[in-house]
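Missing here is one protein chain; the remaining ones are kept as they sit in the complex.
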Amino acid sequence: MSLPHLFRFPGGIQPDAHKKESSEQPIRPVPLPARLAVPLVQSSQGSARTIVTVGDKVLKGQCIGEAEGNAGTAIHAPTSGRVTEIGRYPMAHPSGLDTLAIVIEPDGEERWIAREPLDMASASHEELILRVQASGIVGMGGAAFPSHIKANSKIDTLIINGAECEPWISCDDRLMRERSADIVTGARILRRLTGARRVLIGIEDNKPEAITAMKLVVQAAADDGGEISVITVPTRYPTGGQKQLIRVLTGFEIASNQRSSSFGVQCFNVGTAHAVCRALVHGEAMVSRVVTVTGNVEHPGNYEVLLGTAVADLIELCVAKPGTERTLMGGPLMGFTLPRLDAPITKSSNCIIAASNTLFPPAPPEQPCIRCGSCAQSCPTGLLPFELYWSSRAKNYDGAVHYNISECIECGCCAYVCPAHIPLVDYFRFAKSEIRARNQEKRAADQARARFEARSARLERDKAEKAARLTAKAAETRAALAANKDAATDANDAALIAAAVARTQAQSQAQPPASGQNGGATPPEPSI
Amino acid sequence: MIGITLALGIALGYAAIHFKVEGNPLAAQIDALLPQTQCAQCGYPGCKPYAEAVASGAAEINLCTPGGDEGAHKLAELLGREFKPHGGPVVEKVKVVALIDEQTCIGCTLCIQACPVDAIVGAAKQMHTVIAPICTGCELCLPPCPVDCISLIAEPRTPQNWRWKYPVTGLKVVA
Amino acid sequence: MSYLFIVLGAVLVNNVVFVRILGLCPFMGVSKKHETALGMGMATTFVLTVASGTSYLIDHYLLVPFDLVYLRTLAFIVVIAAIVQLTELVIHKTSPLLQQVLGIYLPLITTNCAVLGIPLLSAGLGYGLLESLLFGFGSALGFTFALILFAGIREHLEGADVPVPFRGVPIAMMTAGFMSLAFMGFAGLDRFH
Partner (left out) sequence: MAAQPRRNRVSDPDMSSPHIRKPVSVQREMFTVLLALVPGITAYVWQIGAGILVNLVLASLTALAAEALVLKLRARPVAITVTDGSALVTAWLVVLALPSIVPWWLTVLAVLVAIVGAKHLYGGIGQNPFNPAMAAYCAMIVAYPALMSQWPAIGNTDFTTQWHLILGGERAIDGLTGATALDAMRTGLRGHTDVTSILSSSAFGFVGGRGWEWIALGHLLGGLFLLATRTISWRQPLSFIIGLGLTASVFWLIAPERFPSPLFHLASGGAMLAAFFILTDPVTSSTTPRGKLIFAVGVGIIAWFVRTFGAYPEGIAFGVLLMNLCVPLIDRSTQPATFGQRKEKRP
C-alpha cells in the first residue's frame, strides 16, 4: 500500500492531548440508573412522535418514538421497564431549556425485544436504509445528522472519521481498539449503501493502538476486493471536523454552503459505523453509546452509557474530586458548560468533563484586541476573527456578515491562541444568533407585508365592486322609472328621484338593520 | 453677466421640463425597514402608509413602537435625519402572538375584520383560530372582541430561537 | 511629463483637502461609509472636471476679452451651480444606474468650495484648457482619494472605544489632522521634476 498523499487545511492548533487519562481503561458498563429520560428530539433534522403512553411496559430496544417525516429518526427504550412519565425535562444544550422526554423506570431485567438481524445478502437498498432510520441512527460525532439521509446518496469516497482531534476525549479511540471488527463491518455496509469506490478511515497519529487494531481487521478481510484503507493523519485540531478531514484525505475543500456529497464524498464517525453494524447485523437499535468521563474525577474512563442517563449519575459513578467547579459536555474546545446536571446523555454526547479551576483555569480578564493576527493564522476556515470580533463587539452585524461570520465553525482555535484572552467564540455565537433572529424577523416582516398588501388590495376591490354594483342598480332603477312614467315627468325630476332611491338603497346596504332582538351581531359577509 | 445668468436660467428651465421624472422610491426603502406588524400604533393605518408619510416628511421617524430605537436608528441613517429616541414607553421586545380561547369564542368575525394580515380564520358562528406563524402580535384584534376571548402569549423559547448573551467582559461595553 | 505632474501634484502633493484645506464640508459630511464616499468622489470628479473646463472657456473667451476679470468669482459660482443642476437633471433622465450612484450627491456638490476653488486657482495659475481640465481632474481625484481613505478609517472607528466627548466629529477632526500631517511628507516633492 503506497503512502497516500495528504492535504493541509489552513490554521489549526496543537493543544495538549490529555487522552491518556481516560484511554487506558477498557470500556466499562454503567449500573442501571433509577430512571432514564429519553428526549424525543435526538437528531438535528427532526424529532420523533411518541407511540407509548404512561404506564406501558417496554422492552430494551423497543421503539418508543416513531420517526416523524423523512428526516426524523426513531428513539428506543434504552432498557426494559415502565414508562412513568412523558414530560418536560432539561436537554443537553447550553440554554438549559426543557424538552419533551419519555421517562422510563428500569425493571432491572434488561430484557431485549426480539432482535431481527437483516440478511445482508438478500436485503434491498431500501430495506437497509429504512432499517437505519428505524434504528434511530444519527451522526455520533456531535452533529447528530440523521445517518439514513447521508447513507442514501451515491458517492465515490466514503470517509470514516476516527480522527478524534479534541483533547481529553477518547471514546472513539477506545471503540476502535475494542470493536474494530464491528466498525469495519459498519463501514462496509455504508460503502454498499453509498456505492463508494473506496473507503478511507482517517485516524490521528496520536492513537497508535487504534491504528494497529483497525489495520489488523482491514487486512484480515482484504479479500472483498474493496479498497478500505486506514490512513494515519497528523494530529492537529480540528482535523476531526468533517470538512477538515475531507480536505486532509481527499483534498476537496467544501464551502459552508456546499454539501460533501456533491463532491462525491461522505463522512461518518466511527461510532456511527459501529452503530450501523449493530443495527443491521445484530438487529440492535441505538440505545446506548460510549461516553468519555474525564477531568477532575477519581475514575476517568470510557463507559457504555444508556441514552437518557442523567449526567449527574455518571459524575456520581466516577466520583468528582473536590474542586470541581463545572461540568462540560463535549470537549474543552467546542463543548459547553452544562447549565443543569440532570440533563441526559443523548446520541451525540461523546464526553463529560468535570472541570476544576486547576485543570481548566477560568479565562484571564479580556484585554483589548491588538490585531496581532494569531487568530487569523489559526482559523481553519481562513476567516479574520479579529475583524469579526471588531464588528460583533460593536454589534455591527452587517460588518460581521461582510467578514463571513456564517462560515465560522466555532472550533475555538482563535480564542485558544488569543494573547488578549478575548472570548472570541462567545462574541461570534452572540452575533450569529442575533443575525439569525434578525433574518427571521425580516422574513416575518416580508410575509406580513405581502399579506397586508393582499388584504388591502382585496378590500379595495370589494369597495370598487360594491360601488359598481350600486351604479348599475341606480342606472337600472332610472331606466325603469323612465319607462313607467313615460315622458310625463321632467327628465330632471326622474334623475333626482333615481338618485334618492339609489341613496336609500346604498344606505340600507351599507348598514345592516340594527337587529338587537336577534341577539349577536349578524356578519355582513363571510370572510376568507 | 446678466446675459450668462439668463442663458443658464433658460437652459435649466428647459431641462427641468424636458427631463422630468416621476416616482419616489424612498417610501419603498422606508417600508422595507419597518417591522410590518401593521399595528397602526404610529397613527397611520399600516406600515406602508407610515412609510409614505415619512418619505414625504409628514411624519417623524420615531413613531414606530415595534421598531423601537433600533428601527429609528435605521431610518435616521437611511434618511440622513437626526436620530430621535422612540417617544413612547420602551417595550421589551418579546415576540407575542394572539391566541383565541376557543371555549369562549362566539364566532362573531369581528376580529377577522380587524386583523391586518388575515391571520385569523373562521366563519360566522364558527369558532375562530389564529394562524400563529403569520400573526404579527399587533393587538388590533383585542378591542373588537365582544367577549374578550383573545389573549397575547409569548412565543415559547426553543433552542432554535434561543440567543447567546453578549459576552460579559471586564471592559466597558461599547454602545 | 509636466501634464502627469500636474495630475500627480494635485492628487498627492497639493491635495485639495489636506494641503489646500478645501471642500471640508463634504469631506466631513459624506465620509461615514465608503460606498457613499466613493459615490461622492465620482460625482465630484465629474463635476469638477467639467466645471474646470467650462470655467476656463468662460474666463478665456468672455471675461478676459471684455475686461470683466473682477467678475470671475461671481461668474464661476453661477456657472458651477448651473452645471450641477443640469448634470443632475440629465443623469436623472438618461441613466437610472448613474442616478442611483451619483444622484443624491450632485446637489451637495454645489456647496463644495473645492469646485469653485480649483477653477479659480487654475485661472490664477494661468493654465490653458487642457491643463485646467487636468488640474481639475487631478484635484478631484485627490479629493476622492482623501474621502475614501477617510471613510475607511471612520468606518473602522465606529467600533472603537473612543472617549465619549470625542465621538463623532471631534475624533474625525483629529483623524483629518493626522492625515494632513501624513500628507505633509509629500511637501517639496513637486519641485523636483
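Just a few scattered comments:
Letters A, B and C name the chains as they come in the text, with residue numbers starting at 1 for each one.
Note that in this section a contact is a pair of C-beta atoms (placed from the backbone, for glycine too) under 8 Å apart; a residue touches a chain by one contact, two chains touch by 3 or more.
It should be emphasised that the depicted structure is a prediction, and the values quoted were computed from it without experimental measurement.
Screening A:Pro29, A:Gly108 or A:Pro368 against the full complex identifies A:Pro368 as the residue touching the chain left out.
Listed residues A:Ala213, A:Val291, A:Leu338 or A:Ala444: the one in touch with the omitted chain is A:Leu338.
Not every partner is drawn; the one left out touches chain A at residues 7, 9-10, 13, 15, 34-35, 94, 167, 243, 247, 250-256, 258, 310, 312-313, 325-328, 330, 332-342, 353, 355, 360-365, 367-374, 376, 380-384, 386-387, 403-404, 407, 410, 412, 415-421, 423, 425-426, 429.
On the side of chain C, touch with the chain left out of the figure occurs at residues 34, 148-149, 152-153, 155-157, 159-163, 166, 171, 174-175, 178-179, 181-189, 191-192.
One rule holds for everything that comes next: only the chains that are shown with their structure count from here on.
Annotation: A-B is the more contact-rich of the chain pairs A-B and A-C, by number of C-beta pairs in contact.
Centroids of chain B and chain C (each the mean of its C-alpha atoms) stand 40 Å apart.
If you average the Cα atoms of chain A and of chain B, the two centres end up 33 Å apart. Look at where the CA atoms of chain A average out and do the same for chain C: the two points lie 55 Å apart. Looking at chain C, one finds that residues 159, 161 touch two or more other chains. Looking at chain A, one finds that residues 368, 393-394 touch two or more other chains.
Partner chain B is touched in their complex by these residues of chain A: 91, 93-95, 97, 365-366, 368, 393-395, 423, 426-427, 429-430, 432-434, 437, 440-441, 444-449, 451-456, 520-523, 526-528. On the side of chain C, the complex with chain B involves touching residues 58, 62, 68, 71, 74-75, 78-79, 82, 85-86, 89-90, 92-94, 159-161.
Considering their complex, residues 368, 390-391, 393-394, 396, 399 of chain A touch chain C.
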